[in-house]
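For this view, one protein chain was removed and the others were kept in their places.
Per-chain numbering from 1; labels A and B assigned in written order.
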Amino acid sequence: MKAIVCVKQVPDTSGKVAVKPDGTLDRASMATITNPDDLSALEAALELKEQTGCEVVVVSMGPFTAEGMLRECIARGADRAVLISGREFGGSDTFATSQIIAAGINKIGVGPEDVVFCGRQAIDGDTAQVGPQIAEKLHLPQVTYVAGIKKEGDSLICKRMLEDGYMTLKVKTPCLLTCIKELNTPRYMSVSGIFECYSKPLEIFDYPALKDDPLIETDTIGLKGSPTNVFKSFTPPQKGAGTMVESASALVGILNDKHLI
Amino acid sequence: MDFTLSKEQELVQKMYREFAENEVKPLAQEVDEEERFPEETVKKMAKLGMMGIYFPKEYGGAGADVLSYVMAVEELSKVCGTTGVIVSAHTSLCAAPIFENGTPAQKEKYLPKLCSGEWLGAFGLTEPGAGTDAQGQQTVAVLDEATDEWVLNGSKIFITNAGYANVFIIIAVTGTVLDRRGRKQKEISAFIVERTDPGFSVGKHEKKMGIRGSSTCELIFEDCRIPKDRMLGAKGKGFALAMKTLDGGRIGIASQALGIAEGALDETVAYVKERKQFGRSISAFQNTQFELAEMKARVDAAKYLVYKAALKKQEAMDGAKIRYSVEAAEAKLIASRTASDVTRRCLQLFGGYGYTRDYPIERMMRDAKITEIYEGTSEVQMMVISGDLLK
Partner (left out) sequence: MSEYNFTDTAAFHGVWVFCEQRDGVIQSISYQLLSEGRKLANDIGVELCGVVLGSGVEENYLKALGGYGADRVYYLDSPLLKDYTTDGYAKVLCDLVKDKKPEIVLIGATNIGRDLGPRCAARLHTGLTADATHLDIDTGKYVEFLKESSSLDLSKQKFDYEDRNLKMTRPAFGGHLMATIICPRFRPQMSTVRPGVMQTQEYDEAAAAKVVVENVPVELTADDIGVEILEIKKSAAKMVDLIGADVIVSVGRGISSDPEKGIALAEELAGVLGGVVGASRAVVDAGMISSDHQVGQTGKTVHPRIYVALGISGAIQHVAGMQDSETIIAVNKNETAPIFGVANYGIVGDLFKVVPQLIAEIKAVQAAK
């Protein structure tokens, strides 16, 4: 039994965000972090490992520099990592990305008891699309917005959050779950995990490694295989500053004059 | 000397920082004000392998290195001096002497429990009449031949972690010997005492100026009986064992001092950018800039001494037949002075706000002072250094 966890290295948008003059993000000048929801997905997988002894495999698509993040996942308790990296994969939108990651997961192999864990969404794109699209490509049932997981035989009982409550769903393995931060509190790396993480296996899947998968065609991956294109990107205009008011009573006076209260 | 951190050391540092920021810092003020031992933090650290950082995996340690341990105490102390010293005393003063001097059976019995954090460790040398002067020891241990037990009588004071520790390394007098000049000297030996041993009790809890969450108590031995095999190291070698243990301990305290100084500097840099006087932030004033610059340089100087001592201890751990007493003494002397000096000057930059408990700087100043006193005062460190110079 395996838990396969999809993780993404993202720029830390909660800190300083640098935008280049052409309206694109200056990624080089920003700190990178492991996408927060993905850490919840990893924690869910590690908890499953504690219950069942299953293997935890982390997989990421990105540049070679994403190795550091994968090592950190191992230091948190994952057994091994796969980095999907290749020039041919660059410029992929969520559709093409999910084709490639699904091919990578096919290569890792999805067994009858396996579970694929994703974060709900990444903080750079906020799309929440790659998880469900991987599930579609792998023909797995999906449960998104997962806030609770209980293993029962060959099924998982999942709590799926809705805006106005929640649903409890039973899903048979293999399946794909997208996790939200309410699901758990991600653990820290451990000291011993850190001192072992560089000796655990990390495989690179490049284009030649995946090209025989039917999901990988020149018109299904990369910029060329992406149905969507960025037409324009821009920064919002700066709003002019308003009036500074000296005291609470002055403010209430203004609000009253303007019939706002 | 190369202070470049390895990939693993960079990662542990990152982990300690996240842990300190999220788990330790939010409790620091409460722990200080309520003089509360942060048991929950110790449990969390235990889970992450922080209670046995540099001990081998076969004894339940994390299999890391001495510098990774030093950085743990440093990062914890940046936000909470109390939490820093809990780890330092446990590791350097209890687990280390057992690891370095214990019999295979003793290591087997104690190290896994200490490294996993299931048990907390402490060290008892100081007595009401024997602080810096270790020959003034009054606690005695007598072997009861009939039962093959050591019987301890006496007391120890100012023992860090005492209220919560399960295992204590205790230094006691086991007889009299003649020194090289034929003078009578106390024969000193070391013992492992467990909290549940009959005749052992923890006495008065000290109310302190700083590191107020750390549990500092008196230990009382009233016909305390322990099995014969609890002697740690050879009979009569207790004083040397204690001194060597303190060499390691001083590296831990130096790390704590370094962390306190760095933490104070971090707080101050953030504050001077925010605080405005005469229409501009006080970081724009040259007095502020010069103060910060000098403090930064001093902190870095201390840091290199501390890290150098750690690397030296690592060499010894790796099998080199070397001592690191002088390196440890220098690191502690300079780091503790730096901590006291830097926290005082930082508080001055904070002005009146720094004197209030709304900001952590007054706590850091109170915490800093102890680093010049415990595990050998600054004067003792100078005796060690000059003793080596003039030998």
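Here is the rule we go by: a contact is a pair of C-beta atoms (placed from the backbone, for glycine too) under 8 Å apart; a residue touches a chain by one contact, two chains touch by 3 or more.
Since the model is a prediction, treat every value here as computed from it, not as a measurement.
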Message: So there's a chain missing from this view; which of the remaining chains does it actually touch?
response: A
- request: From the listed residues A:70, A:110 or A:171, report the one that touches the chain absent from this view.
  value: A:171
- request: Tell me which residue among A:93, A:114 or A:213 touches the hidden chain in the full complex.
  value: A:93
Statement: Missing-chain contact, candidates A:52, A:127 or A:218, resolves to A:127
Statement: Note that subunit A touches the absent chain at residues 11, 13-14, 17, 19, 23-25, 93-95, 98, 123-133, 135-137, 140-145, 157, 160-172, 175, 182, 226-239, 241-249, 251-252, 254-256, 258, 260-261
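Heads up, the rule we're going with is that only the chains that are shown with their structure count from here on.
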Message: Residue numbers of subunit A touching subunit B in their complex, please.
response: 71-72, 75, 188-198
Query: Where on subunit B is subunit A touching in the complex?
result: 7-8, 11-12, 14-15, 18-19, 47-50, 53, 57, 61-64, 68, 72
